[in-house]
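Note that one protein chain of the assembly has been removed; the remaining protein chains are unaltered in position.
Chain naming follows the written order as A, B and C, and within any one chain the residues start at number 1.
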């Protein structure tokens, strides 16, 4: 950490900072500048709050030098993490596509969509059964009934299944049915949940909060990693900005930024990051061109009657065309789509 | 809802929208404009998603006319909600001040600060025992041990106690010790938690999420109200913007906006909304001038050694001066601070 | 426009709105809803401010139905606008790459970079001579001397030249030397400048302001179009958000959104939209994958000694590699780079 003193800080105030640095087990290095003094605090400061110094008299500000995360960093692990799943892997050269309805609405709806996305080239199936809805009066998901349909869809299509977990209490039931536990944007900083997922045996798909920085996303991943679960997949799903032409603003920069900072796989959700089906395919192409390791896309066979997020769902035939276009872009950047192995019954 | 058709929408597409409106139990009203057709859908559309219409062919966009919340609205209840607490009430003419440390760190620390803030004029005591920390390596709170200290501080000072609840599982223990359950910014859209608090017997202090709109804050309040708990106190605590000179941006507009939209009490947290103790007093004055019903402020007797948020904590003497200044502003806007009754042992 | 009345609005207030609508030459259509009345105002309302209605007693809000721009819209002109330039065109199937230094610093610097980017496949040369710098103490550009170097570089390489214009007074000198006039992000709403450019004979490259919405960008284009200059090229260059990992946030959504709303060509500036040379190539690929018609990229042969924006400049060899990669992505989305014709002397 670098402690920057006020221009008018006294010699005694500088001395007090030096004492405080030593108290924390760090070594002080004083640089006397023209206008102000800067004091470097050398040592492992990951567990030390900048407030320890910033609240001392005469201190103007404190600048962190190191990243606050460790296990998630490229410095900790230089090579890309690759997580094998049922029939494909994520994080390697191959690009994975997760698709399915926003909400599981009925057995028929799910099985129909699952088969359609499988045929179109999806590698895993998404479908929400516990739904975080802004309104208490909106459809809140089928709950455990929906989990059974997901399991049936998995058996039918051979695709692993992703579903969102909203609370610690839901984990136990979910691990029996699903293959990847998704943490939604609204729960990215739900620390009891992250901590519990650190002990789960399943990979976690961690979505970026809608106003979370890239660093905060990595800190949330760090919670899961520090708990002992090293299979975290990061997901950019759009951030909240002043722009109202789209539901969110896809932070495409986050893809190469994350790939440079972390070894974890990075995927993108163009359905939420745009909010309009018209723009999903263009942004899906952009994600892969920017270096994303995968996509998670909402597909619905009857968007007009979807119980949630209909407006951002692709119909199966549009999804099929999206896969084709994404495949071409993947090849252009030296990658390829993961192969689709034969389904159990497919 | 108003359904706005594309300029090139066909007659058949308009007809299909009309059918869909009727299917939803609403009445269609067609307005043929110069460029495009607009169709009003009249009736109670609170439970109907705009997607039902926005995904139909030929539809350009759908505009909601009514607010999506009901119980929280002024239209539902015109007069201000006033919640009596132990020794004062919140939401009426009197302004309430909640103060205390960010985290409960030890028995001595808490009791010292509790007595200091009481003496300075605080009406309730805050103190976190389950702490939502960005880093898994930072101090996470004393947990249940801290709750006991809070109860002791209440007995000592006579002040009701506010503490943050982070998960459904914590509620049971907390209701035994605290008087107001706080939902932090990161959990404003933790719906299982909100739902559980709808069944709690205690008032809930609901903090605005750092990128939540005023409407979303009201929707989260609606979850609690719809669950049967009508005592929700709203708290503006700063939003996330591009400005880095302060930790957050105090959305002072939100105070009069909320007061116009809802009957619920509105308080402001100038500690988090600025992030620097130097600016807390000025923003506390502004909050009361803008019409806030109360303040929640971080106070620490030794900010340099606080285990969290030291940089935004006032020392007791600064807090005391803040109370004095806020009192003067309250009088200027025709209000007053709630009286401080004698403590049990005070 | 739709005028939405307060739930408690009186009959007389509705009548007054109806009179006001007629006064504006529009036709009123009343829809009586369950909670409130909505009044449609039918007719060409482009020149009418919503305030005319929103300030009337009993009115809650006013919703615009039509876009406020006309000449820039797809509805005005359905097919893509294609602007031929010297040796290539922009807005058609071919993708154009504009490259060069942030600032023209010297004759040698410019000529060296110009030749390097030409060899690497650039179609046009960029270079600032009037520089908008945040600090009055920073290098402000070479001014007219720089224009002469640009003209020389054009002659040497055969590339048309793009330079930023900061004020009406500079236009006269610039049109003698440059081929495209660039409006920087800070001047996107400099209306006297836009108006003057409406009368210029050169194409205008209009950069999006750092907190401008897509609609505001189109309104600024409308100023130029309405002035009689129909050659406007839109440029996404990143918007300002809370994220600090990059200089700006590339709004990749804006590419397909703009392509759907307007017939004007849309290009992207990955240098400013990321701020770090490490991320420029990834975002350049993404832009083309998303449907951009071109790129504008900062290149410097000695970024460490650049007088501005060194950190986001590619070295010529990195730029060359970027062109190669962008070319592959262009092919994947059914497009190609514009051919590079032989330079005058090249």
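Keep this in mind: a residue touches a chain if its C-beta (ideal position, glycine included) is under 8 Å from a C-beta of that chain, and two chains touch if they have at least 3 such contacts.
Computed from a predicted structure; not experimentally measured.
Q: Among C:7, C:92 or C:310, which residue is in touch with the absent chain?
A: The one listed residue touching the chain not shown is C:310.
Q: On chain B, where is the contact patch with the chain that was removed from view?
A: 211, 213-215, 239, 241-246, 249-257, 260, 273-274, 278-279, 282-283, 285-291, 325, 328-329, 331-333
Q: Write the list of chain A residues that the hidden chain touches.
A: On the side of chain A, residues 2, 4, 7, 29, 31-36, 38, 40, 42-44, 63, 65-66, 75, 211, 240-242, 244 touch the unshown chain.
Q: Spell out, residue by residue, where the missing chain touches chain C.
A: Touching the missing chain: residues 20, 46-47, 49-52, 54-56, 68-69, 132-138, 140, 166-169, 186-187, 189-193, 195, 210-211, 216, 219, 222-223, 226-227, 240, 277, 303-311, 313.
Please note the rule applied: only the chains that are shown with their structure count from here on.
Q: Can you work out the whole-Å distance between the CA centroids of chain A and chain B?
A: Once rounded, the distance between the two centres reads 27 Å.
Q: Residues touching two or more other chains, restricted to chain B: which are they?
A: 211, 240
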